[in-house]
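A protein chain is absent from this complex, but the other protein chains hold their places.
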Amino acid sequence: MSPAVWFGEVGASLLAMDWTPAIASKLAPTVFPTGQTESAFAERLPLLLRDAVTGSLPEPWRWLANSLIAIVAIIVIFASLFALLTLAERKILGRVQNRPGPNRTGWGGILQPLADGIKMLTKEDIVPAAADRLLHFLAPVVLLALSIVTFAVIPYGRHLVPVELDAAVLYFFAAGAATELAIFMAGWASRNKYSLLAAMRALAQLISYELPLLLAFVPVVMLAGSLATTGIVAAQGGWLGGVLPHWHVLTPPGFAGFVIFMIAALAESNRSPFDLPEAESELIAGHLTEYSGFKYALFFMAEYLGMCALSGMAVTLFLGGWHAPLAALEFIPSYVWFAVKLLALLLGFIWIRATFPRLRIDQLTRLAWKFLVPLALINLLTGGFWVLTTHWTGGMLVVRWAIALVLVVGPFLALGRQFQARYAPRTYRYA
Amino acid sequence: MIMPDAARPETPAPSPVPAPGPSDAERDELRRHGILLTSIHELANWGRSHSVWPLQFGLACCAIEMIAASMARFDIARFGSEVFRPSPRQADLLIVSGTVTKKMAPQVIRLWNQMPEPKYCIAMGACAISGGPFKQGYNVLKGIDRFIPVDVYIPGCPPRPEALLHGLMELQDQIRAGRTAASRPTVKAAQASGDYPVPDFGPEDLEPPANPAIWQPPALVRPDKP
Amino acid sequence: MTTAFTPTPSGAHVRAVHDPFHGDLLEISMGPHHPSTHGVFRMMVTLDGENVVKLKPVFGYLHRNHEKLGENTSYLGSMPYTDRLDYFCSMTNNWAYALAVEKLAGQPVPERAEYLRVILAELTRLLNHTCLAGFLLQDTGASGTPLMYAFREREKILDLFEALSGSRMMCNYQRFGGCRIDATPAWLAAVRGIVDGYGAFLDEYEELITGNEILLARTQNVGVLSPALAVSAGITGPMLRAAGVDYDLRKVDGYGLYPRFDFRVPLGAHGDTYDRYMVRMLEMRESIGILRQALAAIPDGPIMDPKAKIRGFRPKPGEAYGRIEGPKGEIGFYLISDGTPNPYRYRVRPPSLINLTVLEDLCLGHTLADAVIILGSIDIVLGEVDR
Amino acid sequence: METPEQIQARLAARFPAAAVTLVPNPAPAGMAALLVDAAHARQIAFFLREDPELKLDYCSNATGIDWPEKEIVETTRSTLADPAGGPPRTIEQKTKRIQPGYLEVVYHLYSMARKHGPVILRVRTGNRTDQVTLPSLTPVWRSCEFQEREIYDLFGITFEGHPDLRRLLMWDEFTGHPMRKDYVEPDDYEWEPTPHEEVLEKAKRHYAAPEKEGTP
Partner (left out) sequence: MLGTGLLKGLAVTAKNFVGSFHDPKRYTTVEYPEQPTKLPENYRNFPFLVFDGEQPIDGLRCVACKICEAECPPQCIYIIPDRDEKGRPTKKPKVFDLDVSVCMSCQICVEVCPFDAIKMDQHFEIATADRFNGLLLHREDLAKSDAYYHSIHPTEAAQVDEILAEAKRKAEAKAKPAAPAAPAAVKPPEPPAPAV
């Protein structure tokens, strides 16, 4: 059944329902300070759908049912996003490479992920004789589970936060960092030399990139004054003159943090150019070498979900979460804005994959320790400065921007020069 | 087969691959009783046929045409098959693309054993089918089908990338119809343990030089001297 | 009395094998099925962590008895087999073999055929170097895009080969004393079109990747080959010139009509992987120049020497060694005739195999990932390595 | 560059104990080869590499050749003067002699420094048994490393002083030397749809052969 039909049916059943006053009251439009009216029905549609199912349950059960619905919704939505993303990646890679990509399975290839899924489900599951059977089985499960739990704290819309935690950001990165351990499990349990190398690489990568990843968003926490994702998003609300949003990425420390965060996120989700554990041309398939059938599909899914989660967190931390870019566009539901930003970041991931070669493991760690960590530390300083100078106005505003920009760009240029002294294009002589 | 315009015996050669599973009539009968089993088979076969991931495994000249088939001009991705997996565990299709030497044959069979079921094999090019132009060589295996059941043979030296695509479509048809070489009763009976025997290196030749369960050539006849 | 060249001792880079801190060595068999061994090549690699301390190549997985078949087939019958040696460069293989046989039999070649040979050889060089750049970048982990662009251009050149000789890869085009099929004016115009557009492609390609910082970091100072070792190990082709040794058979031997053309030989200064890549990129630009000159000057005339024989070709007893500058290095054929229709000894001097001599020396001390791109930058084709 | 004759003369002067002969090449390419004896081959090779005139620093090609035992029919003509004063009579005498077989290694040497060449160096073994040895020239030119391994593999010449002499192309358990002219190919024939005479011959041998394991 296609989503459109499903929504249609649910909408029809909603209209047919006997609306209780409690729900009807939620339909009252919210009036924003800017004078815009929220499209209340669209904005609250997900909640309405949920309440339509669980509204009649007694309170403790209702909480449980609500949580279950949130879990199911996240899994369903992101699993289908994963399916579409694999197709989108293949088609975009194809277009970048001057070819159409999958287009013969279903209309324009839309059923390609379905075919892949069916095939994966019906493939033989091979466990190598020498493998640690339990760990070999657990690794994909743990990886996928850890990837999914990170979705719990991301605010997808104005009213859509599955779990509101005070230290949501910490929770997110704690769960996210554990995924590399699952990769290590997979590599170790496979009893394959390539997998083992991949496992070691994954650990090295974990240790190197966790630090810049965490350091990169500390300025954001300082600016927002909150470790809760909802608080961080709330801090980015509003516009300067209705056009310039108060997103963190538009501040110098936020921008530097965003770039560092995205580089570290690439590494954290093992995407090109940091796909060293899976390095196809070196390690066959790295930690995946001994996985077949649906276990392999789970790994694949976990990788994409991890990428989605990190992108979602980047949207939350730096790109204003579900806030619209322009005040005039507020009427579009908030979760649509979140989805748009998320997809844009995912597109960036694919674009980067289509372009770059891979780094070497020592260069990868060197990039983290000698480049990203220093930049992130200096960025901490910039963030502190930015927070301390929030009250500067007028001419001092220019000074504030100038100092912050110097703090951001200066170290980057200095470190970049160091690199260029070592590696530079050459000129050649002729015989 | 070949021959758009010349005379050709009307009756096609009987297919060596008997179609297993229920016939169409039986299937209809089952369907009438609400038994969905057959259509799940069909669905599975549909999925498999549209998601044939080849092993990233090149042997010789044909491998370059295989790569060319995955490149922009021909784009095997249209068939959902551009995911060349380097690990046999995730591959469905072994494209034997080039000369299999005797030194290489055990590794090819090992790779085949490492692939999960259901798996398919395409012998691409003359060398993979019969040793081809190099069949007189002392180190050349005279056809990979001495050890591995082959689904589709693509003659040519090397076959054009289009010919590979054509072979892939043939394979897709076979998968959808549920008659692949590895599902042949003779092959299945012989391979009860699941693994195909890997030959050893002998002092002169591979030992054994062929797998009799797979390789059953017809008797050699000379038309003029019966 | 004199220094003997011996291989760098394996294991020289092992710091402490039994040191509990460093742990054990890991032995990996890369290949014969490995995505970046460019075919069925195998490297027995011993790793200390990720560093290569020993690397032993294993050959023979594509040993198709080319030389034995050559001794059992007629001179003409071996021509299609030479296509299958280095299956990227069938035209230059054909030429080298035809040159050796022509030397053996004293067979002249008409001028137009020589021009066609130069055109086809330079197109082959473009094709080979383009594909090499693509494969090298594939080995560094770029997910297919440079390789796709390379193959996009390769298809254009293959279309030319197909239109002329009838086959995309296995051209079987040269004959002893000329070429098989004459080029039509339309074909020459098509070549001109491709050659004119090639510079733009190279510009775009270099913009895509040559300045890429990741590529610079991956390839510079990786796999440095010293000129002395290169000469002793018989390294030829772009790999030798990347090490800074000026030795191009097109200049040294001046075979064919190369002395008539004005071109330069780019030389590297470091001998590392980046130089090997860049020398090839620069060579392609020189090849475009040669092609322009050849297309402007190609005369009309016969393409086969009238005395040349297709069937029943039996050179007088003797021997000859013909070599040309193939895209991968010096490809040579050594033929001994005993007066019969088949050569008594048919030997191929494979540049890929001999260039691999230094593989271990280049890889020692580098990481596994470097070993992969060093192998990629040597530019081997297994059909020629194992024959 | 010096002609082979000049080189031969210089080598003879430099290494009086060495036997250096010229092997002519009747082909139009005409480049005579220097045949050196195995005992002095490495010294001579070092000399050729280091000699400032020649500076043959690059060994392009090294290959083996199998010359099996050959029956040579020599016709000797002797002219006898007729004692009676008539025209001289010619007597043809045919002698058969067996030329013993030998294996030969040929090196094509060039100079990258001086950009000249080739100088062709030949070294021969005494016989064609499996225990023939020649000195390895790998210490002189690294490029011989794999080529001599290949010769060892395919022709069965053992090179003394080679750093790593193993089979190059065939597997280690293999026993034959396939490039020798008398090598018999393994009986791997079973079926071929185009039954040429030699194919039928092979088939006959195959099916007559005692039941081998694995063959139908």
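Letters A, B, C and D mark the chains as written, and numbering starts fresh at 1 in each.
The rule is short, and it goes like this: a residue touches a chain if its C-beta (ideal position, glycine included) is under 8 Å from a C-beta of that chain, and two chains touch if they have at least 3 such contacts.
Here the structure is a predicted model, which is why all the values come from computation and not from measurement.
Although it is not drawn, the missing chain touches A, B, C, D when the whole complex is taken into account. Of the candidate positions C:38, C:112, C:180 or C:218, contact with the unshown chain belongs to C:180. Annotation: of B:58, B:131 or B:178, B:131 touches the absent chain (contact as defined above). The chain not shown here is touched by just one of C:172, C:219 or C:377, and that residue is C:172. Of C:80, C:106, C:289 or C:365, it is C:80 that touches the chain left out of the display.
In the full complex, the hidden chain is touched by chain C at residues 73-74, 76-81, 84, 145, 149, 152, 155, 159, 162-167, 170, 172, 175, 180-182, 184, 204, 207-216, 303-304, 310-311.
By the touch definition given at the top, chain B reaches the unshown chain through residues 1-9, 13, 15-17, 72-75, 78, 126, 129-136, 143, 145, 150-157, 159-160, 162-163, 165-167, 169-170, 174, 181, 217-218, 223-224. Contact between chain D and the unshown chain involves residues 192-196.
We take it that only the chains that are shown with their structure count from here on.
Shared contact partners of chain A and chain D comprise B, C. Each chain gets a centre from the mean of its Cα atoms; the one farthest from the centre of chain D is A.
In terms of Cα centroid distance from the overall Cα mean, chain C ranks first.
Taking C-D and B-C together, the chain pair joined by more C-beta contacts is C-D. The distance from the centre of chain B to the centre of chain D, each centre being the mean of the chain's C-alpha atoms, comes to 44 Å. With centres taken as mean Cα positions, chain B sits 42 Å from chain A. With touch defined as above, residues shared between interfaces to two or more other chains in chain D number as follows: 169-171, 178. Annotation for chain C: residues touching 2 or more other chains are 34-35, 60, 63, 65, 68, 148, 152, 386.
Of all residues in chain A, only 90, 94, 97-105, 109, 111-112, 114-120, 122-126, 280, 284-285, 288-293, 296 touch chain B in the complex they form.
The residues of chain B lying in touch with chain A in their complex are 43-44, 46-51, 71-73, 75, 77-80, 82, 85-87, 89-90, 92, 114, 116-118.
Considering their complex, residues 25-31, 46, 49-50, 57-61, 63, 65, 106, 108, 112-113, 115, 118, 120, 138-147, 154, 163-164, 167-171, 178-179 of chain D touch chain C.
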